[in-house]
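Only one protein chain is missing from this complex, and each of the others stays in its spot.
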Amino acid sequence: MIVILKENPDQAQLDSLLTWLKEQHVDVHPTIGEHHTILGLIGDTSKIDIDLISALDIVDDVRRVQEPYKSANRKFHPEDTVITAGNTRIGGGSLTLIAGPCSVESEEQIIGIAKAVKASGATMLRGGAFKPRTSPYAFQGMQIEGIRLLLRAKEETGLPICTEIMDASQLPLFEDIDVLQVGARNMQNFPLLKALGRTDKPVLLKRGMSATYQDLLMSAEYVLAGGNPNVILCERGIRTFENYTRNTLDLSIIPAVKALSHLPVIIDPSHATGKASMVPSMARAAVAGGADGLIIEVHNDPAHAKCDGPQSITPAAFDTLAGELMRIHAVIGGEN
Amino acid sequence: MIVILKENPDQAQLDSLLTWLKEQHVDVHPTIGEHHTILGLIGDTSKIDIDLISALDIVDDVRRVQEPYKSANRKFHPEDTVITAGNTRIGGGSLTLIAGPCSVESEEQIIGIAKAVKASGATMLRGGAFKPRTSPYAFQGMQIEGIRLLLRAKEETGLPICTEIMDASQLPLFEDIDVLQVGARNMQNFPLLKALGRTDKPVLLKRGMSATYQDLLMSAEYVLAGGNPNVILCERGIRTFENYTRNTLDLSIIPAVKALSHLPVIIDPSHATGKASMVPSMARAAVAGGADGLIIEVHNDPAHAKCDGPQSITPAAFDTLAGELMRIHAVIGGEN
Amino acid sequence: MIVILKENPDQAQLDSLLTWLKEQHVDVHPTIGEHHTILGLIGDTSKIDIDLISALDIVDDVRRVQEPYKSANRKFHPEDTVITAGNTRIGGGSLTLIAGPCSVESEEQIIGIAKAVKASGATMLRGGAFKPRTSPYAFQGMQIEGIRLLLRAKEETGLPICTEIMDASQLPLFEDIDVLQVGARNMQNFPLLKALGRTDKPVLLKRGMSATYQDLLMSAEYVLAGGNPNVILCERGIRTFENYTRNTLDLSIIPAVKALSHLPVIIDPSHATGKASMVPSMARAAVAGGADGLIIEVHNDPAHAKCDGPQSITPAAFDTLAGELMRIHAVIGGEN
Partner (left out) sequence: MIVILKENPDQAQLDSLLTWLKEQHVDVHPTIGEHHTILGLIGDTSKIDIDLISALDIVDDVRRVQEPYKSANRKFHPEDTVITAGNTRIGGGSLTLIAGPCSVESEEQIIGIAKAVKASGATMLRGGAFKPRTSPYAFQGMQIEGIRLLLRAKEETGLPICTEIMDASQLPLFEDIDVLQVGARNMQNFPLLKALGRTDKPVLLKRGMSATYQDLLMSAEYVLAGGNPNVILCERGIRTFENYTRNTLDLSIIPAVKALSHLPVIIDPSHATGKASMVPSMARAAVAGGADGLIIEVHNDPAHAKCDGPQSITPAAFDTLAGELMRIHAVIGGEN
C-alpha cells in the first residue's frame, strides 16, 4: 500500500499515523519529494481499511499495491480451482456447457429440454424457479414447484442442476440443487453471500451490471472467507451506453480474471446480448477466448417462453452450436 | 405500446398474436408501411410482459409508450407525495436535511453528532448499524447495538432516525426506526422490497449504481404495489468512466423524476463524490436544482471514522452549509 | 418513424405538423388512445431531422423505426462489401491480419517487423506516422518521415500499408498509402470524414470510445454519402467503469453490425485491452466470433517502443497467434 501525504503534513498527525501503522504490523518506508512525501507500506495490508487512512487530513491519496482479496488471489493459490458438481467438473481445462430455459414452466417442458441439451453435450441443466424481475407485475417463477420439477429433470437425465437463489431464507429448499446461482442484482447482497459461505455448495456468482473485476472477486472473497471454496465466476454483461444489446458482454474478463484468480470463469451470452441471433457468435468467442464454460438459455418454444424468450435459442440451434464449441475448444488445446 | 413487425410476417403467427392481444384487453391499430408494419396497442399495457411479444419470430421490435410503472406514475397521481416520519415531513416544498455519521460507533459519538446537527437545522438523523462493505474484512457495523444507540439518540434529540436495512429477516429490529434505508446494492433485492411493501414504514430507496430512472421507479413500484405508499427516492451517484469522484452524481434525476413521478427525491452528495471537499458545492446544487432534501455524512472526527471518513464533513462545516442551503431554498421559493 | 403526441394536442399545431409531413412525402397513420395519440409515418424517413419534430410543443416523443443510415444499411445492400487494398481483400470470408508497431521509429525497425509479420501470415502492415497523444509532451510520431519509411517497408515486402490520418490537410501525403485509418478520437471529425468521402481510398474507421453502433454507422455514412464505398469498421474498445483494461472490448459489435450493415468489421485487441498478455485471448475470441480480421500491435522490442509498448506483442508471439487464428477461422468455416 502506498500513502501519498499532502505538502507539509502536521507532524503530530504524522506521528500518530506511523504509530497506528506499526500496530497493524506493517513496515513503513518513506520517500520524500519536493511536493509529496510517499509512504510505502510493507507487510500484509489486505485487511487494512483503506478509508481509515484516506480520511486523514495529512493524506492526499492512498493506493493499494497488494490486491484486497486473499483467498481468491492466484498469487496465494497458483493452481486452477476445479469444482465438482454432481457428475461434472468445472474448471481445469474442461468445457462446461450449462443449458436450459430461463424459467421452469412445466414438467414436460423442463424434462424435454433437459433431454435435448444433454444429447447435444450439455453438462448441466439450468432453469429459473425463483425469478428476479424488474417489474412486480411480471412472472416471478414457479418457485418451490419449479425446484421440484428441476429435481425431476435431474432424476430423468442425471444432469446436475444450476438455479438461482434470491435470499438466504430459501437455502433449505436448495438442499438437492447442485449449483446455487447468485444473480447479478445480488452480487453484493452480503447477507446472502455470508450464508452461502457457510455451506459447501458450488456457487455460480454472476458479475453485477456495474461491478469491476475487483468487486466481483471481493464478492467471491465473502463466500471463500466463510469457508466455502467452491465459487464459479460468471460474466453476463455490464451496463454501458450501448443500447443495441441488453448489456455489453465483457469477454476481457476471461484473461484478466484468470490472471488475478484461480477460480473458473463461465460466460452467459444469452443475458448479455439479449438476442438469440447473437448468442452463437459470442459463445464461440468465449470458448476461443479461454472461458471454462458457458451458460446458455435454450427453450423449445422461445416465442412462448414466460420470460426472456428473445434471447433463448432452440434445442436444434444449441445442438449445432455445441458441436462448434467443442471443435474450437479442441483447437485451443482444451479437453473434450 | 408499439409493435414493429418484420417484413412479410407469417400470417398464422400474426393472427395468433392479434388474438392474444385481444385477450389482454388492448386494441390494435395497424399501420402498414413498405418495409415495416407497425401495430399501435391502445389500453392498459402496463402489465403486459414486453418480452413475450419481443420473442415472437414475426416481431422486429417492441417499444413502450406508456410507462411500465403505475403507482409511482405522476400521470395517475398528479400531486406530490408528502411523507411523515416522526415529527418531520418529506416532500411538498419542505427541505429535509438528514445528517449523521456513516456508522454508529458509540453512544457518545452518535448523541454528540445528533445534537450538533439538530442545532444546525437537520430534520433527521442518519447512522449505519448494519453496513454493506465491499470487503468481508472491513468493519460491518455495530449491528443490533447500533440500532439501540440510534434510538437513544432519538430519545435525546427527538430527531427521527434513518438507517439501512440489509435483509428482510432484520425487520423486527427496525420496529422503532422511522425511515428504512435500502442501499444502492439492494435496489433490486426483490424479496426485501416485497417485505417492505407489506409494512407502512417510510422507505428511503437508493438508486443502484447502474440503475436508470425507470429501474429506480420500478423498484419503488415493488414497494408501492405491496401497499406501502411511503417511498422516498435517493440519488447517490452512478458508475461511469470518471474515477476522480467515487461515483458521478446525476442531479438531472431531480427534474426528470419529478416529471415522471410524485415521489420525493433526496440527494446524497457524500457517497456520490466520496470527498468531503466536494460535498458543500454539490449540496447547494441539489437544493437549487429542486431536491426535496439531502442526506449528508457528518462526523465529529472524520479522520478516525470507522468507515467513509474521507467523505464526512465536520459538524462545523455542516452548520455553515445548512445556512447556505436554507437561503438557496428560500430564493427558489421553497418553504423553510 | 413514430410520433407520440401529448394528451389533448393543440389542433392548429397538429394541422401544421400534418401539412409539413405531407410536404416531406411521408404518409401519416394515426392511432388514437386514451392518453396518447400515435402517428405512424410511412415512406422514406431516413432524411427527416428527428429534432425538428421532437421540438414541437404537442409532441411527447419521436422514435425511429427505419435506421437513419442508408448507404451503410444491409437492408438496401444485402451482400457483404469486399474491399481491395493493394494485393489483399478485406471482407467476404477472408481473414485480414494487420500487424505492426504502434509507431514507426526507424527504417530498420519497420522493415524488420514488416518482414517478420509477413512471414507469420500478416496481410497488411500497420504503423503510426502521425500519432494522436493525450499529452502534448508525448512523442507525436515521425510524421512525414514515418510515411516515407512505411512506403519503404511496402517496397521491401509487398504488404499494403494502413496508417492514421489526423487531418484533411494531410491527404496529399497519403497518396501511396493503401488504407487510411481514422482514429477513435476523430470518428466524428466531420470535415475529415467528408474529405475522405471525396477520395476512393479504403478507410479504416475506428469506433469512438463512447460511440454506439449507430453512431459508428452514421460516421461511415458520411464517407459513403460522399461517394467512397470503401469503409472498414474497427472496434478498439469503449469506455466503461472497468479500469483494469484500458477500454472494454465490445465483441458483440461483430454479430450486431454484420446484421445491420454490409461493411467489414476488424477488431483491435491491442488498444482495447492495453495489455500484451490479453491480446492472444481476445484475438482468438474475435475470429471465433466472426470478425473479418484483426489489427494487432507487434513490436520487436516492446520495452523500448516509443509508445504503447505495454500492449505490443513480439513477432514470435504473433507467429504463434497467427497460426491459432487461422485454425479457428477454418473451424468456423472461413477461407484461409
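Each chain gets a letter, A, B and C, in the order it is written, and its residues are counted from 1.
Following the convention adopted for this analysis, a contact is a pair of C-beta atoms (placed from the backbone, for glycine too) under 8 Å apart; a residue touches a chain by one contact, two chains touch by 3 or more.
Everything numeric in this text was worked out from a predicted model, so none of it was measured.
**Q** Considering the whole complex, which of B:Pro9, B:Gly43, B:Gly121 or B:Gly289 touches the chain not shown?
**A** Hidden-chain contact among the options goes to B:Gly289.
**Q** Going by the contact rule already stated, which one of C:Arg126, C:Arg239 or C:Lys258 would touch the omitted chain in the full complex?
**A** Of these options, the touching residue for the absent chain is C:Arg239.
**Q** Check each of A:Ser106, A:Asn243 or A:Thr320 against the chain that is not shown and name the one that touches it.
**A** Residue touching the chain left out of view: A:Asn243.
**Q** Can you name the residues of subunit A that touch the chain not displayed here?
**A** So the residues of subunit A touching the missing chain come out as 2, 4, 29, 31-36, 38, 40, 42-43, 61, 63, 65-66, 75, 239-241, 243.
**Q** Mind listing the subunit B residues that contact the chain we can't see here?
**A** Counting over the whole complex, subunit B touches the hidden chain at residues 210, 212-214, 238, 240-245, 248-252, 254-256, 259, 272-273, 277-278, 281-282, 284-290, 324, 327-328, 331-332.
**Q** Contact with the hidden chain only, please: which subunit C residues?
**A** 13, 46-47, 49, 51-52, 54-57, 68-69, 132-139, 166-169, 185-186, 188-192, 194, 208-210, 215, 218, 221-222, 225-226, 238-239, 302-310, 312
To be clear about the criterion, only the chains that are shown with their structure count from here on.
**Q** Taking each chain's centre as the mean of its Cα atoms, which chain lies farthest from subunit C?
**A** Between subunit C and the rest, the longest centre separation is with B.
**Q** Between subunit A and subunit B, what is the gap in Å from one C-alpha centre to the other?
**A** Result: the chain centres lie 26 Å from each other.
**Q** Could you pull out the residues of subunit C that touch at least 2 other chains?
**A** Correct list: 240-241, 243.
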